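Let's turn to subunit A:
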Amino acid sequence: MKDMENKDNNFEPRIVAFVCNWCTYAGADLAGTSRIKYAPNVRIVRFPCTGRIDFMLLLKAFGSGADGIIVSGCHPNDCHYTSGNFHARRRWIVFRNLLDFLGIDVNRITFSWVSAAEGAKWADIVNETVDKIRKLGPYTEYRRAKDYTEEAKQYE
Partner candidate 1 sequence: MKNNIYLPYVMTIDRIIEEAPGVRTFRLKFKDKEEENAFSFRAGQFAEYSAFGEGECTFCIASSPTRKEYIECTFRKAGRVTSGLERLEEGATMGFRGPFGNFFPIEEWKGKNLLFVAGGIALPPMRCVIWNILDRRDEFGDITIVYGAKSENDLVYKQELKEWGERSDVRLVTTVDPGGETPSWKGEVGFVPSILEKTAPSSANSIAVVCGPPVMIKFSFPVLEKLGFADDCIYTTLENRMKCGVGKCGRCNIGKYYVCKDGPVFTKKQLNDLPSEY
Partner candidate 2 sequence: MSNLEETARSLFKEEKVNLIIGFEEGSRHPRPFFCTSTDDIPKLILDKRCHNNTAVYLTKKDLLGTGLVGIVATLRVLKSALQLSLENQINEGQFIFIAGEDASDVQVLKDKASIQSYVDAHPEIPDSKVEERLHHIESMSREDRWAFWKNELSKCIRCYACRAACPLCYCERCVAEVNCPQWIDPWAAPLSNMEWQVNRAMHMAGRCTGCGACYEACPLDLPINLLTKELSSEISEDFGKGISGNVLSSFNPADKENFFK
């Protein structure tokens, strides 16, 4: 963890992907079985549906060391549960606005629709995200806010 904090060439971004079981997870699986190579920086967390992905999970991921986040699910109208991704889309529209207003870097979060057939798109999304985060550097700014006020003051 510590060695990743340096903003030098050795920085390997840590990406957490929150994906739905039915589309993006299957898409990522397809990318694997089709032997499409993509950046190994991503840890995939599978959910039954994008509608289940609580916004707090994103904040917790950043707080626990993620430098970038991918949220991905079924294309609109393709949700296994009919409307989970519509609910999710609304939530992300509102949430993204709020984060941006708070000055949290929304460029570190990639939102995408990846279907079970889009293995190549998944690989592209991951590669693009990793490249982008590599340029942005580690998200220490956010993690530093974890310190208690008193301790934080002593560091300054």
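Some observations on this one:
The criterion applied here is as follows: a residue touches a chain if its C-beta (ideal position, glycine included) is under 8 Å from a C-beta of that chain, and two chains touch if they have at least 3 such contacts; residues count from 1.
If you want to know what made the cut, all candidates are chains of the complex that A comes from, given by their letters.
Because the structure is predicted, anything quoted here is derived from the model rather than measured.
When you check 1 or 2 against subunit A in this complex, the one that touches it is 2.
Within the complex formed with candidate 2, the subunit A residues making contact are 54-56, 59-60, 63, 76-77, 83, 86-87, 89-106, 110-113, 125, 141-142, 145-149, 152.
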